[in-house]
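Below is one structure, written out as structure tokens, with a few remarks after it.
Here the complex is missing one protein chain, while the rest keep their positions.
Per-chain residue numbering starts at 1, and chain names A and B are given in the order in which the chains are listed.
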Amino acid sequence: MFGVIASMVDGLLLGAVYGLAAIGLTLIWGVMNIINLTHGALIALGMFGVYFLTARVGGSPYVALLPVAVLGFVAGLAIYGLSVHRVIARPPLMSLLSTFAVNMVIIGAGTAFWSTSIYNLPFSVPGITWQGFTFTGAHMLAAAVAVVVAGALYLFMRHTRLGKAIRAVANNRQAAELMGIPSGRILAVAFALGVALAAVAGGLIATLFPFTVLSGSGYQLKSFVVTVLGGLGNPAGALVGGLLLGLIEGGVTPFIAVSWTPVIEFVLFVLILIAFPKGLFARGAAR
Amino acid sequence: MKRLWTALAFAIIALVGGGTRQTVAAADTITIGFTVSETGALNVDSLAQLHGFELWRDQVNAAGGIKVGGKGYQIRFVSYDDQSRPDRVQQLYSRLITQDNADFLFSPYSSNLVATAAIISEQYGKVMLTTGAAEEKTYQLGNKYLFQLYSPAKDYLAAAMDLMKKKDPTAKVALVYSDDGFSKAVAAAAKARAKELSQEVVMDEAYAPSTTDFGPIINKMIGAHADVMIGGGHYPDGTTLARQMFDQKAPMKFVCMLVAPDSPQFASLGDAAVGLAVPSQWEPSVTYKPQFGPDPATFGRDFQAKYGIEAGYHAAGGYAAGLILQQAIAKAGGLDQEKVTAALNATDATIFYGHVKFATDPQNHGLQLGHDMVLAQWQKKNGQLVKEVVWPDAAKTADLLYPMR
Partner (left out) sequence: MSLLRQPMLWLILGAMALFAGLPGFGGDVALREGLFLTAIAIILASNLNLMIGYTGYVNFGNIVFFGLGGYFGVWLTTMHGWPLVPAAIVAAILVSTIALFFGLGILRLRGSYFTLATIGINEAVRALVSNIDAWGGSTGMYLSVSVYQPLGGPRQALWIVYFLVIGIMGASLFLSWFIRRSKFGLGLFAIREDEDAASVLGVHPALYKSVIYSVSGFLPAMAGALFFFKNGVIQPDQAFDLTMSTEAIVMLMLGGQGSVTGAAVGAFLYDQLRSTLLTSSMFSQFQLVIAGILLLLIVLFVPGGLIGWIGERWPRLRRVLE
């Protein structure tokens, strides 16, 4: 019994980080109806960012998250200008492919520089032991940071001019423009924000697990699952979706072999997508 | 219309022709082809194996090459990076045979990749010496040109189980292993052995080779009150598992893990490495008396001098593959695949790496029969991490540390 509880707590801690990553993806979808396929690559870049800032420059990985977020934001602006802006009004295939193309370039260049070998942040924080089960400090700190960043984003979206403008553009681009909101610039900022969140989430994951340049794609798939659980385009839903996914993972692993977890995840993903395309928490879900 | 046709045909021929340049080797060289996992999850062990190949090549070439009928053949390597991915292996081995005109093949590293490469060796009838490929199944598919240097998977954990039975007959065992052919075969054999010894197995679970989060598995182990963990896979998952077990304070009395702890780099885990044992194909302290080639001490010294790190068993396996092939070519008196195959079939020799003899019955052809394994364990000696041989008694340099923490 303690094992199940411990496993679920671990799942929740990790789920907060999944949620943060998915917020980045869902924010972009909500504002401009684009699935950002550079998401995984940027998670990976966030991992490497924190790794190099910590292992080579020194200092705490949590401090390194700040420059990683800034770099992620700048990268997001660049990706938007290069590949997204021109295809925003075209059929979904075009934005899928243009972001996927940038993903290929990033992954290819990353493989060339760092190879696909494993990197490991030699980092450990004392944890709490309960009934023989230990929750490591790194997990608890990562979850805390994820929740704080998500909360800050919520406040930003609710209470700043820029945040309100983003929500206005998400709601109705034409109307927002009529109100004098420069929608082009707002779209770029929203995209960059989404990318920065992916990079920060990647950085947090790097404090927990070893990684390669290809690791991002696994977390990108998890972000898809989380986004669908929480509702595409719904940032608050994404955090809840992340926690839910963590809880599911933690809740089922004590009872079945770990290799079945992805089966459950993806079957759930497809079923929810078909039954509730607007997410589990959408009111009056309709297609 | 006609012009278009001709242009199209020419364009196709030009494009296709561009990709098929033939490399012609000089008459008195022997070309050996193989792929190496320079990048990807297997690179630590695969590069060690490559160093073994290279040391052999350089020493043989410096001594005038492989002697066949009074003539010295220089050895030439053609190799590509397989990125630790099986899908590239087939393409690259086909290329090694058809375009690079390899005379003989070495295997890539790990049972998974070798299984895919082996079929190419059979399809084209090229001799392949495998090293780093312990899983038995590959040799039981009817291959005629495959020869295994490593002791097969079933030998890996037998010693650990026997030792444990002696130390602590009531210990509860958790079998936790990577979901790849090699590790699964090893774990299945270990489970059967546990049953024979009537040792209780409280957990039996495979994890995906790419797993980085072992939290749920470690929680299960703790929940099942396991005293002993046996299993693992390759370098990356093994080191991660060891580290996370340490961080999560899993109360293990003994941990025996495949492959990962054998690598000298494993010491970088610090205290998390203490007490971890590894079944090993070879350790520098062994004392086999070779019939040909260097003795173990000489090999260890030469390797250390060239690469600056201690030789692990992956490096030794690489060198041994070269040495055995060299002897077979010399005996066959030429490069003919069938004659060399016959010479390999007849091999029954002791070298620095130990005894080498291949199965010749069609059901198990190429399976290693002669070689024995040892069990090594990381221990702390005057504050320094050292890998000690703890089994068999004849070769041991220290007693088993049990319980380890």
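Please note the rule applied: contacts are C-beta pairs under 8 Å (C-beta built on N, C-alpha and C of every residue); 3 or more make two chains touch, one makes a residue touch a chain.
Predicted model only: the values in this text are computed from it and were never measured.
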Who touches the missing chain here, B:54, B:103, B:179 or B:283?
B:179
The one residue from A:2, A:130 or A:266 touching the chain left out of view is A:266
Residue among B:122, B:168 or B:204 touching the omitted chain
B:122
Among A:104, A:128, A:152 or A:179, single out the residue that touches the unshown chain.
A:104
Interface with the undisplayed chain - residues on subunit A
29, 33-35, 82-83, 86-87, 90-94, 96-98, 100-105, 107-109, 111-112, 217, 221, 224-225, 228, 232, 257, 259-260, 262-263, 265-267, 269-270, 273-274, 277, 287
Could you pull out which residues of subunit B are in touch with the chain that's been left out?
1, 4-5, 8-9, 12-13, 15-16, 18-20, 22, 80-81, 86-88, 90-92, 94-95, 98-99, 112, 115-116, 118-120, 122-125, 137-138, 141-143, 179-181, 184, 206, 208
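FYI, only the chains that are shown with their structure count from here on.
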Centre-of-Cα separation between subunit B and subunit A, whole angstrom:
38
Contact set on subunit A toward subunit B in their complex:
2-3, 6-7, 10-11, 14, 111, 115-118, 120, 124, 127, 129, 132-134, 136, 139, 208-212, 215, 218, 249-250, 253-254, 257-259
Okay, in this complex, where on subunit B does subunit A touch?
38-41, 43, 83-84, 179, 205-208, 210-213, 215-217, 219-220, 222-223, 236, 239-240, 247-249, 251
